[in-house]
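Take a look at the structure set out below.
Yeah, one chain of the complex is gone here, protein chain that is, but the others are all in their spots.
Note that the chains take the letters A, B and C in the order they are written out, and that residue 1 is the start of every chain.
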Amino acid sequence: MSHTSYTVLTRDQIAERAAQDIPDGAYVNLGIGLPTKIAQYLPDDKDVFLHSENGLLAFGPPPAKGEEDPELINAGKEYVTMLDGGSFFHHGDSFAMMRGGHIDICVLGAFQVAANGDLANWSTGAEDAIPAVGGAMDLAVGAKKVFVMTNHTTKTGDPKIVSELTYPVTGKNCVDRIYTDLCVLNVTDKGLVVTEMVDGISFEDLQALTGATLTDATTVK
Amino acid sequence: MSHTSYTVLTRDQIAERAAQDIPDGAYVNLGIGLPTKIAQYLPDDKDVFLHSENGLLAFGPPPAKGEEDPELINAGKEYVTMLDGGSFFHHGDSFAMMRGGHIDICVLGAFQVAANGDLANWSTGAEDAIPAVGGAMDLAVGAKKVFVMTNHTTKTGDPKIVSELTYPVTGKNCVDRIYTDLCVLNVTDKGLVVTEMVDGISFEDLQALTGATLTDATTVK
Amino acid sequence: MINKADKNITDVLSQIKDGATIMIGGFGTAGQPAELIDGLINLGVKDLVIINNNAGNGDHGLAKLLKTGAVRKIICSFPRQSDSWVFDELYHAGKIELELVPQGNLACRIQAAGMGLGAVYTPTGFGTLLAEGKETRHIDGKDYVLEYPIKADFALIKASRGDRWGNLVYRKSARNFGPIMAMAAEVTIAQVSETVDLGELDPEYVITPGIFVQHVVQIQPTSTEPASDEYASTATTATA
Partner (left out) sequence: MINKADKNITDVLSQIKDGATIMIGGFGTAGQPAELIDGLINLGVKDLVIINNNAGNGDHGLAKLLKTGAVRKIICSFPRQSDSWVFDELYHAGKIELELVPQGNLACRIQAAGMGLGAVYTPTGFGTLLAEGKETRHIDGKDYVLEYPIKADFALIKASRGDRWGNLVYRKSARNFGPIMAMAAEVTIAQVSETVDLGELDPEYVITPGIFVQHVVQIQPTSTEPASDEYASTATTATA
């Protein structure tokens, strides 16, 4: 795959871009890893409520050095703090929030996303790997909107946006939007629609780096 | 039905008798009406935890006059108090306690009890009556032991302990023991076993007042 | 910034339309959101489906709503009470539909909705008239009835304190169905006796996290009312 003259977004820039689409008052679960970065880019004038599977709502930034509490961690087992107006609850209620459609947006990482919104992010199917799933499948089926944040291709240049998954599925038809280092994609009934691209890249360049057929939003009515 | 020379227990005496079989540490739900009286006869040296469907555990006696709180009532909508060590919870958790087998004993009133432990206490099946069930069916299936407290016969002398229910069932095979104004009956695989009778009554007298075959405990090994 | 406590009863309730399915908290009158119900009566919507444990007491609250003829159907466990004459009359006149549900199945079906479950197998009611026609299954030695979630467009509930993010705590046995109804409705409207600042409710002891609550309406207690749970129907704009 050849880079011509376009700029690839950094991980922070993808996070910053995704943060812009999270509205005031949203209840949001940020998946472990890359999506966690979004928290840093949420504007101060919005109340965005961060949920963590292990029983936190409206948690805040990491504590100051020396203030860490081993009993105040998020699902990624990182130390966090609580905002005024936050709450603790048990795992049953926490997953009721997710499975019951109360979380407005979750942002997940991905191994692959298919054109129909199928998501693979829990297993590569490798024979010797120990399987582990955590809350990924619950978030995939339960959140009102599922956003994916990922590099557009793997480190070896293979497409992560594909026509059909080759990895085991986490959730079927669940992804609504994809933020990559190259573009923003909406998953629609008519397939993947490109709504934004990084400066300098052409639609043809982007299509070449993608394993599924893309549509340019400017051509969709 | 002829009384010969035996003494019928009063409602309070039935309650007092039933109270004797409630062990220290039992979690108990007393059904609305007659069973509620049992609370008065629980000995002070035992910790018996009274549960109410509407979200109370370890509630206490009625409040003093003038201390009534409209937001502190039991399932019978009577004013109660809370003991130190009591707790409030929502209806979901309250019925989890019942349905999930956490209540040790519930004591229910009855229209009829069948020899196999079927209970009827929610509907007489009368055509013009408004049906109402409350928590009776949940208690019948959920408590570890279901006791029934009832007069042995109806006001008109018809048996309430019967071979088969003629009223709509509340719960099948659920009753373990029956306390009446005449006797105590265990519901067993071999039918109804009389373990106690009031003074002066003969086994034959009791059988004559009962719509199901009784066995005398002294003849069972 | 989110302030779920910035509207008065009239404005909040105006989103309720004819035909809505509405859960109403309370067990008897304890926890019944009397002022929200009065507001609903004033709104004048009709063809409602109401979910409550009972079917109204006396001539106030839910009973008054029923009396207006606004309710097409009620889903409840115990409609027959000594003071449920309003419902009795409507029912005998064939003017209201009743779906009778054992109280624990009512709770559980509301919970199933809040939890996003498709259906549950519950032991309650097996073999009874209330399970007639329902699917059953024998699981691990016991019989169960398949029951489906009960969802609602709105839940009207009563809590004791709330904040602008919708966090709630309740008072004694007035809690009853409030927390589980809040989880099962698209829009939950809670009336509270007091609105408090963010952070005043201890995060360890928030009973209903704000995610389940869309509106908080403070009901001002008036000195003319005798009992502590009786307030005037005047809604005030909450400060937060």
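Definition applied: a residue touches a chain if its C-beta (ideal position, glycine included) is under 8 Å from a C-beta of that chain, and two chains touch if they have at least 3 such contacts.
Remember, predicted model here, so these are calculated numbers, not experimental data.
Asker: Indicate each shown chain that the hidden chain touches within the full complex.
Answerer: Touched by the chain not displayed, across the whole complex: A, B, C.
Asker: Which one touches the absent chain: A:49, A:95 or A:111?
Answerer: A:95
Asker: Out of C:41, C:98 or C:120, which touches the unshown chain?
Answerer: Looking across C:41, C:98 or C:120, the contact with the absent chain belongs to C:120.
Asker: Among C:37, C:55, C:90 or C:108, which one touches the chain that has been omitted from the display?
Answerer: Touches the omitted chain: C:108.
Asker: Can you work out which residue in B:7, B:87 or B:166 touches the chain that's missing from view?
Answerer: Per the contact definition at the top, the residue touching the missing chain is B:87.
Asker: Applying the definition given at the start, please give the residues of subunit B touching the unseen chain.
Answerer: Subunit B touches the chain not shown through residues 24-25, 27, 45-47, 49, 51, 57-58, 82-89, 92-93, 95-103, 142.
Asker: Quickly run down the residues of subunit C that touch the omitted chain.
Answerer: Spelled out for subunit C, the touching residues are 108, 112, 115-123, 137, 139-140, 142, 144, 148, 169-172, 202, 204-205, 207.
Asker: Could I get the residues of subunit A that touch the absent chain, sorted low to high?
Answerer: Interface residues of subunit A facing the absent chain: 52-56, 69-75, 77, 82, 88-92, 94-95, 98-99, 123, 128-138, 141-142, 168-172.
Basically, only the chains that are shown with their structure count from here on.
Asker: Take subunit C away without moving anything else; what clusters of touching chains remain?
Answerer: A | B
Asker: Can you check how far apart subunit B and subunit C are, centre to centre, with Cα atoms defining each centre and the answer in Å?
Answerer: That gives a centre separation of 30 Å.
Asker: Mind checking the centre-to-centre distance between subunit A and subunit B? Centres are C-alpha means, answer in whole Å.
Answerer: 56
Asker: Report the inter-centroid distance (CA atoms only) between subunit A and subunit C in whole Å.
Answerer: 35
Asker: Spell out, as numbers or ranges, the residues of subunit B touching 2 or more other chains.
Answerer: In subunit B, nothing touches at least two other chains.
Asker: Out of subunit C, which residues touch more than one other chain, so two or more?
Answerer: none
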